[in-house]
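Here the complex is missing one protein chain, while the rest keep their positions.
Per-chain residue numbering starts at 1, and chain names A and B are given in the order in which the chains are listed.
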Amino acid sequence: MTIFDTVLADLNERHRDEVMAAFAALEHGREPVAEAQLLALRDATVRRDLQRLLFRMGRTLVRVGSTHWTSGFRDDVTAQLAAEGATAQSRVDRAVLVLVLIHSVAIPRSQGLIGGDSWTSGHPTPVDELTRYTQLPRGEIRPALQRLRAAGLVQIAPARGRAAPTDGPAYLPGPALHRLTKPARERLEHELILAAAPDSPLAAAIRARRPAAAAAVATPTRTSTTERNEDT
Amino acid sequence: MTTDDDTTLWWARYRAAGPQRVAPASAYPAGMTRLVEPDASAVWLLPALPDNARPDVLDELGLAGVAVDQPNDTARVLAACLRCCWTEPSGPVWPAAPAPYDQVVAVFRAVTGNRDERALHAAAMGAARRLAGAGWVLFDEDARVVRLGPRVASWSAAELSTLRELWRSMPAPEREA
Partner (left out) sequence: MTAGPELTLDQLAGDAAVERLYRQVFAVLARESGAMISDVELLDVDEAILDAFADAGRDGLTVDQAVAACRPIDPGLIHRRFEVLRDYGAISKVVERPHERFHRAAFAPYVMLLFLRRLAEQGGQAELHQLLTLEHVSVTAPDAGPETGQTTISRLTRIFRHLGNELAILAAGSTAEQLGDHAQLLWGNKGLISQAEEVHTVVLTRWPQLDRECTALRIALAAYGDAVEKAAGRLIEQAGTTRALGLLSVETWLSFARTASEDDLAGVLDTFVFDAPAPWFSPNLLTEAVESGRSAATVRQPPPRPEGSAPPPPDDLRPADDATGLRETAERLLNSGDGDTVAVAAVLDGVGDWLAARRVLADLTAIHHHPDLEYELTWSDGFRVDPERSPAWASEGTFRRTA
């Protein structure tokens, strides 16, 4: 029995089709999908079946804003995969992605320019900030950006608003960052603060909260999470 | 971990790191296709998706799929790899045969024509790396040899017949004597 058979066995044909279509839309699509577009997202009952299917594949529904949905790794599965080192991104890829997150999300936050709790942003990271002003080996940055683009983790900022196309490209966090669950988004914030200001009182406060948080992740919450979506 | 959890992790690993290459005797979860390497030294695991959960559903829904740089050249290089590696198109597409990279470039040149030679090589190399990064081809850059990657096994039977037509319409690679 495949996962699909097991999870969808009890559904009528129409519901099964709706769940499959939504599965394909969320898992293969580039961007989050509008709730209004698919029954399996609109209807809480069918959405629960979709969540059960995703859950069995190590995924979970992730709400984006108040109107859209996508899918991402379950937090416990993320921990397991990260421990195994099952990842498609190299070290330099990750370093470059972190730089884009700092310039496009963290700094605009400190300047009070953006709100919300997303890791996507409309504030471009100029390519000079990546190639010229960092300690990374210059020659490895372009290939890393190409790989990050292929994974949807960064995207080229629209030329609109830039003075001339000759300014050079600028980068934005890519749509794949929508796939971070709410706990993952918060964890990413904490990791960034710990790395950028390890001696700050904020970092101390984060570390002080860590043991409790780690224990909560380790506690199996499986039966409850299969039945409901965790990220609403 | 229970068997259920094992299955879950295999799906998640595929999602996080692409098609998984494992030892031939490894246990594998239900619902995954096993692709045996020609020399039986390893096995690739690829999830089998039901028809209406595959990526082509996006077209019907009017949704965009994953963005690809240089989408046309990348697709042309994949077609060229298919033409060179799939030596018996009446049969299955996996594992097909290795082909010299230069052969692939020659077919790519034939379907794009009139380009500056250096630009052509750069475009082919960029596309081959992109395809290798996603598991569509296996590309040994040092040996300059290309094979089809495990992801080609996700084309359905109907899709393979379209590809056979494409195969026939493309110029044959010049085989070395």
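Methods note: a contact is a pair of C-beta atoms (placed from the backbone, for glycine too) under 8 Å apart; a residue touches a chain by one contact, two chains touch by 3 or more.
If you're wondering where the values come from, they're calculated on a predicted model, not measured in any experiment.
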Query raised in the report: Of the residues B:29, B:100 or B:133, which one touches the chain left out of the display?
Result: B:133
Query raised in the report: Can you name the residues of subunit B that touch the chain not displayed here?
Result: 15-18, 55-56, 58-59, 65-76, 78-79, 82, 111-119, 122-123, 126, 130, 133-136, 151, 155, 159-160, 162-163, 165-166, 169-170
Report summary line: subunit A residues touching the chain left out here are 28, 73, 77-79, 81-82, 86-89, 91-92, 94-99, 102-103, 105-107, 109-112, 116-119, 127, 129, 133-137, 139, 142, 145-147, 150-153, 155-156, 158-160, 165-169, 176, 179-180, 182, 184-193, 195-197, 199-202, 204-206, 208-209
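Quick note on the criterion: only the chains that are shown with their structure count from here on.
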Report summary line: Between subunit A and subunit B, the Cα-mean centres are separated in Å by 26
Query - subunit B residues within the subunit A interface of the complex - result: 4, 7-9, 11-13, 15-18, 30-31, 48, 50, 52-55, 57-58, 60-61, 63-69, 126, 130, 133-134
**Report entry** Of subunit A, residues touching subunit B in the complex
**Finding:** 1-4, 17, 20-21, 23-25, 27-31, 33, 37-38, 55-59, 73-74, 77, 80-81, 84, 86-88, 146-147, 149-150, 152, 155
